[in-house]
Structures are given as C-alpha cells and as structure tokens.
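A protein chain is absent from this complex, but the other protein chains hold their places.
So, subunit A:
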Amino acid sequence: MVFNPIKPALLMLMYFSALTGIIYPLIVTFSAQAFLPRQANGSLIIDDNNQALGSELIGQAFSRPEYFWGRPSATSPHPYNAGASSGANQGPANPALLEAVQTRIKALRNADPKNTKPIPVDLVTASASGLDPDISPAAAVFQIERIAAARHLPVPKVQELVKRYTEPRLWRILGEPRVNVLKLNLALDQRLK
C-alpha cells in the first residue's frame, strides 16, 4: 500500500478546526455567559442608573489633583487606551526612560509641593499593559494629603478610604497588596453603590 498522507492531513485539519476552533470556544462562551456573565463581559462597574462607569479590571487616566493617579501608561495615542494595550518597552539604561521618570516626578511634585517624601517606584514607572488598574498601597498613601487638600476633606477620612480599598495578597500569600485606583476614585466621588 502506498502511503498517502495528503488527504488525511487535510481532513484532519478540517475536523480539528471545527472541534477546537468553533465548537470549543462556543461551548466555553455559552457556559461563561450563562454562569459568569459579569466576568465574561469585562467586569463592568454599574451604577444605580444602570450606567457603566468603567471596568474594575481596566485602569483609567487621572491627572487632576483631587483624584488618585494610577501607573504611568505607555499606550498610544493616549494613556490607558484599552483598545491597544502596550508597555513602554524602555530598557533600564535608556535615557528616554530616565527623562520620562523625571517628568513624572516633576508632575507629582508640582501637584503637591509640600510632599517631599521619596516617591514609590510604581508611581513613576510605566506598567506592562498600560492598563494596570492598581497601584501599590505605598503609592496610594503617598497621594493622600494632596487629595485631602484638593477636596477639603480631613486626612484621616481619605486614609480610611484608602485602607478600605486596599486589597491584601490572596490568602496572605499570592500576588502583591494593591489598591484599585478607579474604584477608590469612584468612592471619593461617592458614585459607587
């Protein structure tokens, strides 16, 4: 018998395409939409008027003094473009990285000249996705006095809010402690349910 692999190769590929390329994603989608619709559709934060305020997993850009600022974002053409995720890909010795960090330091210092504490590193370095929803608790604490002054709120009140939105490591082991910037800012605006 002459061995001929061409026809089986073609038919096998068609079969696997149907199975793993259509049926499998359809069953996963159907199950996800049936049992986990909130997560499957982007973990949107919905307010009382059924209006989406954002996704709790996707950061937004904040630059006004009365909001907590998130990680610098390198997405193009504007920061926190959730339609085109990207990191900055700057090497550690790239002069452009040092320049960018200096600009970010200046912006933070200008927004709160009284604050002379060292700046937590995550607040001046771009995230990998450009959409990082979180900052470190240190980065949140660093900004508390600026927000309190801009909003005419007592500092302990803002401190308490930061504490409430600080998420610890999972089971105290996995990942890193973090603060969700969008949720914290929505809480400041009293727009969270």
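In this text, contacts are C-beta pairs under 8 Å (C-beta built on N, C-alpha and C of every residue); 3 or more make two chains touch, one makes a residue touch a chain; residues count from 1.
The rule we apply is simple: contacts and distances are computed from a predicted model.
With the options "Electron transfer flavoprotein subunit beta", "Multisubunit sodium/proton antiporter MrpD subunit", "Potassium-transporting ATPase potassium-binding subunit" or "Aspartyl/glutamyl-tRNA(Asn/Gln) amidotransferase subunit C" in hand, the undepicted chain maps to the protein name "Potassium-transporting ATPase potassium-binding subunit" (source: UniProt). Against the chain not shown here, subunit A presents residues 3, 5-13, 15-17, 19-22, 24-25, 27-29, 31-33, 35-36, 39-44, 51-55, 57-64, 67, 71, 77-95, 97-98, 101-102, 105, 118-122, 124-139, 141, 169-170, 173-178, 182, 185-186, 189, 191.
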